[in-house]
Structure formats: C-alpha cells, structure tokens
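The other protein chains are all here in position, but one chain of the complex has been omitted.
First chain written, first letter: the chains are A and B, and each begins at residue 1.
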Amino acid sequence: MTEHAPRSAIVIGAGHNGLACAAYLAKAGLSVTVLEASDRVGGAAVTREFTPGYRVSAGAHLLHALDEGVRRDLALERYGLRMAAEDLYTIALDPGGQWLSIADGALGGPGALDADRVSMAKHHRQMSRFARILDGIGDRRPPRLGTQNWRDLLALGRLGLDIRRLGTEDMREFLRIAGINIFDVLEERFESALLKAALAIDGTLGAMLGPRSNNSVFIALHRCNQGRDWALPSGGMGTVSVALDGAARAAGARIRTKTRVAAIRMDFDRACGVTLEDGETLDADVIVSNADPKTTFERLLGARHLEAGFANRIHHLRTRGCVAKLHLALDGPPRFTGLDADQRGQRLLIAPDPETVEHAFNHAKYGEHSERPVMEISVPSVFDDTLAPPGHHVLSANVQWAPYDLKGGWSEAAKQGFTERCLDSLEACAPGLREQVLANELLTPVDLENEFGMSGGHWHHVELALDSFFMLRPVPGAARYSTPVPGLYLCGAGSHPGGGVSGRPGRNAARAVLADRGRQ
Amino acid sequence: MRRHDAIVIGAGHNGIANAAFLAKAGLDVLLVEKNDYIGGAAVSRNLHGDWIYSNCSYVCSLLRPEIHRALDLAKYGLQVVPYGGSVTLAENGDYFGSYPDEDASRREIMRHSPRDADAAHRYERDIMRQCRFIRQFLLRTAPDPASFKPRDLLELLHIGRKLWDLGEDTIADTIRFYTMSIADWLDEYFESPLLKAAYAGSGIIGSALGVMSPGTAYVLLHHAMGDVDGTAGAWGFARGGMGAITAAMQRCFEAHGGKTLAGNGVARIEVRGGAVTGVTLENGDEHRAGIVVSNMTLPRTFLECMDPKDLRPEFLEKCRNFKIRGSSGKLNIALEGLPDFTALRGNQELMRADLHISDSIERLERAYDDWKDGTWSRDPYVDLLIPTLTDPTMAPPGKHFMSVFVQYVPPKVRGKDWTDADRDGFRDTVLDRIEAHAPGFKKMIAHVEVRTPRELEAEVGLTEGNIFQGELTMDQLLFNRPIPGYAQYRGPVKGLWMCGSSNHPGGGVMAAPGANAAREILMHLKKPNTVPEGWRDD
Partner (left out) sequence: MKTFDISSREHYRNKVFPSPFHAHQAALNENREWSRWYDYLSVPAYGCETLEYFAGRNTCGVFDLTPMVKHRIAGPDALPFLDRLVTRDVTKLAPGRVGYSAWCDDAGRVIDDGTIFHLREGEYRLCSQEHQIDWLSINARGFDVEISEVTHDIAALALQGPTSAAVLRRMGCSAVDALKPFGLAHMDFGGTELAISRTGYTGDLGYELWIDPDRAGTLWDRLFEAGELHGIRPMGSLALETLRIEAGFILAGRDFAPALQTVRQHNTRSPFELGLGWLVDFRKPLFNGRRALLEESRKGSRWALARLDIEDNKPAEHAYVYDTRQRKIGWVTSATWSPSAKKNVALATVRAPHGKPGEKMRVEIYYQRELAWHRKMAQAVVVEGPFWDPPRRRQTPPADF
C-alpha cells in the first residue's frame, strides 16, 4: 500500500469526463496519462462523418448540461469551444401544423392552449426550483450511508436544508412528486396533449421507462437540472471534446489514442496500473476509469478481483440502452409543417400525446422496438455550415424506444425496419422528407456499445433512477468515485450525477482523488 | 336529534375500530353507515342460498395483532385460521407451489431451479428486514416534514435514526426497495420465470402499477408485512368470512356503549363558523357532535359530503388530484362442488392454498398494459381461494365458495362508465381463464357475483373502486398520505378527522388508520389513550 500522495494517474478512456478529470488532475500537479481505445478523443461527445461530406454529433447532439465551473476552470473557450447557436428552445411538432413551442416556461405557436399558459409558467418555475436541488448535489461527492462521520451527516443535512429552503408549499410538492411519474403530474396540470407529450419525453428520454413509470419526474428534473439552455457547439459536439483535450494537454496531461486498455493490473490488493492490448504495461499511483462500471469492474478488472457481494451488485446494474440515433443527410432543409427556417434548427420533438409515448415504451419492455417511435430532433446545419455541403443539411434524432436486447437481435433487416418507422414519423411532420434523404445511418444501442464502448449502449452507462442516484450510483460502495479497490476510481456517466455532456463526474472524481491524498 | 361526543362515518373496519377506541375512552360515539349492514369492505354476505361470501376483502394478515388484542376481538368472537401456502399455475400444465412445510417448499423451488431454492433464504431475509423496518411505523402518526413542532421534528429524527441503524448496505437496499420495480428486485435473487411471476403478484395487488413499474417492490411489502400468530408474511381466513372481523369489532364497540345507525348514508358534514357541528343523513336526520370522523375515502369525504364553501380551493384541488384509480375486480362464486385443477390433480394441500394464474413477468406486465388503455386485462392476473376447504362455516358440506380477485380492472372502460355488458364481458374473461385450468369448473357454478370498480364504489363507497382507498405510491405514503400537510388524521376543518385507509399506513384490513386516528383524537381531547403501541421487535 502506498502511503504517499499519488503522483501519477492513468485515466482510462478519453470521453468528455475522462478528459475533464485528466485536466483537473494535471492542473493539480499529477502526472496524467489518458488512454483512449479509438483514434479520436471525446467518446460519445464526438463529431464524425457518417457519409462523405456530412458530419454530425454521433452521440449526444445538443449541449445543455456542460457545467459552468468546468467550462470556466478549464477555460474551454480558449481551446476552441464556440457555440453555433445558443438559447435553443423546444418545439413539439404536429402533422397538422398545430405545433407548439416551449421556451423558458412560455408557450408559443398555434398549438398552445391558453388554458396551459399559466400552468406552464408555474410548472416551469417549480421544476426549475426543484432541479436546483439536484443541481446542487450534482456538485458534491455523495456521502456514505449509516456512518457517524460528521462529514456524511452534514452532507445529508445540507440536502435536507436545501429541500426545507423551498418553503412549505414547494417542499411538500417536491416530496410528493419527486418519486412518482410524470404522466400523473402532467394530467393534474395541463390540457394540451401535445404539450403533455413533449414534457413526457423530457421525463423519459434516455431511460428505460415510460411516462407512467415512477421515476419519470426524477428524469425530467435531472434533464431540467442540467438544462440551462440548449446549445449547439460550432462544429458539433466533438468541439467540446477537442476543447477539453486541449485543456488537459495544456495542463500537462498525455493523451494517447488508439491505445486500448486490456486490463487493470493489481499489485497485491491495490490497482497499480494497466496492461494494454499489445501487452505493454503502464504503472500509476491512481487509475481513474471513464469506462462504464460494468466494463471497468467485469472486463478490465475482473469480478475475481472484487469481493463477491460488490461484484454481485455490479452484475445486476441495469444497462439496457434504449435510444437509437438516426442520422440523415438531406439535399435541402427539412420542411416541417408550419415551421420557418429558424425554427427548424430548434430542438424538435415528435409525439402527439402522452399515451403514444407510453405505447412506444410498452414495446421496449418486451424487447421490441416501438411501432410509433418518439423523437428528439436537431438539424444543426441550420446554424452551422461546417457540417454539410452548402444548401444541404444533416438531421440528427434520438429515437426511442430501441432496446439493446431486441428480440432476434439488431439485424440489418431490423435496423431497416426501424429506420422506416422513424422516417414515417418524420415524413408525417415534414412532408417530402423521404425524397430529400441522400444517406442515412441508424445507430442502435448495440452500435453505440460497439462504437463508444459503453455497456448496453446506455447513455447514462447505468440506468438513471432513484435507486441508482447520489449515494447509490452506480452502487453503494463505489458511489464516492473511489471503489473497494484501493487506487481505482470511477469518473464516467455511471457515477454521480450521471450522463449528459456535463463534465461533472469527471471533475468530481478528480476532486475525490485529490481529497483522498494522504488518507490511503 | 341528540348530541354525541363523536360521530364516525362509515362502519368499515377502520371506522368501527376508531369508534371502539373512542368509546373505550368513555366517549359517547355514534357510528353511521349507509348500507343496512355493517362491515364496509370486510363483510360476510349471504347473497345466494346457504353460501356466505367474503365478497370484498377475502383474507386476513395485516390486521395488527396489537389491535386484535386491545379490542379483545377473540372474546367478541373473532377466530383467524391460517391457510397454507400458495400455488402459481403455469400455462404448460406445471405449477409452482409453496407449502407450509419449509423443506417441501425448498424442494418445490429446487424442481424449478436449485439455485433459487437457496436464494429464497436471502430473499426472505431482505424482505423481512424491510418488514421489520416498516412495522415500527404502522401504529405511529407520520411526522410533517414541513413543520417545526417539536413532535414532528422528534418523529422525523426517530425515523432517520431507525433508518441509520440499519447500516450502510441495508439503508442502500431500503432506498432501492422503495424505488424499484418488483420485476427488477426479483431479478437480483431468482432465475426461474415461474418463481418470479409467483412472487411478483403481491407487488401489484390493488395497485395501478405494473410489475415493471418502479414502486411495486413496496406494494409487495405492503402484502408481506402482516402476520398470523407471529408467523410473518402468513395469511389466514377469518372464520365465518371477513365479516367476522368487523362483527367482533362492532360487538366490542357496543359493549363500550357505542350506538350505530345503519341504512342511511351521510348527505353532508355540517360546518358552522369554521368548525364541524355534526352530520345530516340522507333521510334528513341531523346528528350533532363536535367531533366527526370520516372513514370514507378522501374524495368522498371532501368532494361529495361537504359544502365546497367550507373548504379552501387549494385543498379541494389536492383532493381532486388524489390518486385513487381502481385496478381490481372480484368474482364471488358459489360452487356446487370442488373444481378440479388439471395441474393440481389430487394435491389437496395446494387446493387449500392461494391459487394464482399468470406465469411470467411479461404476462403480468401485459395485463397492466390493458389497464392503461382502459380495458380489463384480456389475460388477467387471478388470485383465487377456496376458503370453504379451510372454513366449514361458509357453505353447506360439499359445496364451496370461491373468491376470485382479478387484476387489472379499470375504473372506467375506455373512459366511459361500466355497463352491464362490460361487466358480463369481464366476468366471462375471468371464468374462461379459470375454466382453462379447471375444465368443468363453469358447470359447477351456482351463482356468481361480479364486482367491478363500479360496484365497489356504489356499494362499499370505495372511490373509483380502489381497494386501498388511495394508491400506494411514494406521493401517497407516510407523510404524503393522503395529501401532504394532512397526514395526521386531522382534517382541514376544526373537529373533522379522517380514519380511513386513505390515511397512513394505508389499505388492507389492518385497522391501523382507524386506531391511529383514535389516538390523535384522544390526545387532542386530552383523554386517556386507549390505542395500543406497536409491539417492539428487538
């Protein structure tokens, strides 16, 4: 066991969290090496060409979560981070042109009902207040449960105080709805089916649950917490990673791409380094894994290097990804019924009513893909002309549900079938779109797993839910970024506070490594 | 018109228990009941020939033993007899049985999965940990987390300390237990699909959730936290049907000087000057009391039996948003003989047990999908018992009573009120389902009583037919039940109290809400407490 403070660190995976973690560690004076399996940095925050001449953010496609602190601390603007568009708002599409827009709690568009305007403003205000509580704890290292340690008790006391500070009415409402489903809450508050559908999508996107499943309010809050504004980085999401990469290198971190880690090595009872695929071994005082917890513990470390109870918890992590990514190369702007040119570039949703969202989810429960998928669409080329040839466009859509474990597997035929379903939905809201498509690509969770290495192709690495949040994320015993294996830390989306291009797990993990100095 | 100390509305088990505890403390209590029989949803009804039906609730386990004893229900004629085990019938002709004998049960699980036979110990340990945790709070009033009163702060601290005492791993598991779906929870223990289906059923009974919905693990706990004679999780029959429980409570109430008026519902709870003054019955009779305790559901109490002017609009809004969707139906069947379940042929032991039909998590979940779409499940989950194999008092020798509880049944059919044709369609769905497992069963039927949410609401007063007087989800548990800020049995008007299952700790024939409300009322009146504390389990 090393008694001294760690002097060197290896970060496995150059996803945005890995890069952020590396940058913070390097800034604190550690000798940091980032090892990335693929030939580019960024993990799922990446821009790539899916057909010649057309580039798109292959994983996350809208920036809404990037932590202000990370952005400032690492001076990401200095390393090239620019926004092609900011303050994007949401438009719920309607085949009949009766779309509605939601911007900061204000409803707009022909589909907006007057009855909903006041409720929406109130809902928005309340959800933003509630979200700030999650936002606050997203910055913190989760406490340990059941201890008498004053730090842990203080952390929980602070959470209690945050909730108290909402005031009696809002506190009661928070405690009432935080654990339930968005469908029931929306039924209480709104009239418009289209509006409810749009808000239901916010409660389900990226998660294996429907609007009627409890936890969907939590998902909505989690999205809201990260969402200040929706933004499009200039040059796609890859720009964020490039900036993080620049910041990390400037701080002194070495970043090696095309360097796949085969295993984490143990020296007696402590992680001491890694073995690369080509057999090369590297040593470090601390290993920080940006890989998902399943990959980290089961593949890189091996369950045999863990105590069985902990390994059992890892085994039972829910990692069934459920969102597919659809990319279209278009020979012109998509003509969404009723939208003008600027509106095309906003965050667009397709789902007519919350029941349709629920029905779309029903299929996923049984390993089927949705018959009528729901979508979150971005046409980044509206604001960013670096992504497609002049006059041409790229359309990027998150489509759900497309379960990782599709019955019969994601064969070419299955992918084609699902792509057709998606195009049907798009065509209904943008007549003639089919004719505009020059090329398409569908990334199923299986493809996401293969391309980005996350188990199950899950956005959040591990299902984001109340049973896997804060002190419980990914599992008790590894929720504080440190793990039962001395010297091994987690810094990916599987850790608190979860996925989204926020940089927070990476930053928090770096802080945990530094805070543990001398305590090992 | 006479003045009473207290009027209790609704002679269900919670109403009578509440009235009995108040009467025991020396109060002059009037119990009013709209039906011409008492018992609410814990009744034994003679609706056909010599058969007696437990036509709503049908088994007994949750009834708090502390209350059983404090009200001396044995002396007043209540006998609870345990029945053994359960069985889940599979579509392939096999079954999974659970026997009273521990080794036989273990071998039966081994037949489906040797590993699961052993995992069952771990599972039972963890469920029992949760039972022990929650039982401590059943006979206590939930704290108001938004209050600064010393009592609330102390109670909050008490809960926090009890949780903390569980230790790191069990605290984590407790949080997970309250927020997970029963399907995910079971995946952490078992591999046999049939076994998972058998255990999952308890996670959905009476609830508007599917086995894959987060929150159903708690519903399972709600069904496991009871006991019969200290055997945790065991279920029994009240000898003579569930009405025997309320009948015994009623005798206790009367022995302490309580008066009952049955046959007339409450038309209105009267309020004057911001305080309750009494009730007016449907026949126009008025009764005065400074304390009125409602055992009715929350919506029925405030939206149907009160003048909206007496309540704040925000409160009414919360009552309207109270989640009380019905999800269950019931068939009560008089049988000329004993049906022959193909899979069980000759297994008398399992015939006496609790029979379940639905053999996989997916089937259970699909049954829920139908409910979401506003229809009864085409392939429903059926919980079926033949009490007459254990209790000789409910039908003539050789004849049988079959209680069939069905999940899911919506409060409205595709948004419209139930029609008689719908009801018959539902009945046929269920009878066909049973017939498929017990050929010849239909020919034995002497009489069927069908109870959809429509009948449950009309006869028993259960709003939307919800058997728990309100759904058991996180927004309606503990200090959130029935609505935040009103979780201490005290209504929004002076002198008005609530004692039904809409209140903590919720539904089931537990009588805890009735007892807890009595304790609060007596404390408010500064009368000696007659309500027992929960027994401690070290």
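Points worth noting:
Simple rule for what comes next: contacts are C-beta pairs under 8 Å (C-beta built on N, C-alpha and C of every residue); 3 or more make two chains touch, one makes a residue touch a chain.
What you see is a predicted model, and the numbers here were worked out from it, not measured in a lab.
Among A:Thr281, A:Asn312, A:Thr386 or A:Gln416, only A:Asn312 touches the chain left out of the display.
The chain not shown here is touched by just one of B:Thr170, B:Ser192, B:Ser327 or B:Thr530, and that residue is B:Thr170. Touch with the chain omitted from the figure is made, among B:Ile52, B:Ala119, B:Val292 or B:Met444, by B:Ala119.
Where chain A meets the chain that is not shown, the touching residues are 266, 268-269, 298, 302-312, 315, 477, 484. Along chain B, the points of touch with the absent chain fall at residues 94-95, 97, 99, 101, 103-104, 106-108, 110-111, 114-119, 121-122, 124-125, 128-129, 132, 166-167, 169-170, 347, 349-350, 538.
Please note the rule applied: only the chains that are shown with their structure count from here on.
In this assembly, the C-alpha centroid of chain A lies 41 Å from the C-alpha centroid of chain B. Every residue of chain A that touches chain B in the complex is listed here, in rising order: 144-147, 164, 168, 171-173, 175-180, 184, 188, 209, 212-215, 309, 312, 316, 318, 358, 362, 365-366, 465-467, 471-472, 476. Of all residues in chain B, only 145-146, 164, 166-172, 175-176, 178-180, 184, 187-188, 209, 212-215, 321, 323, 362, 365-366, 369, 372, 473-475, 479-480, 483-485 touch chain A in the complex they form.
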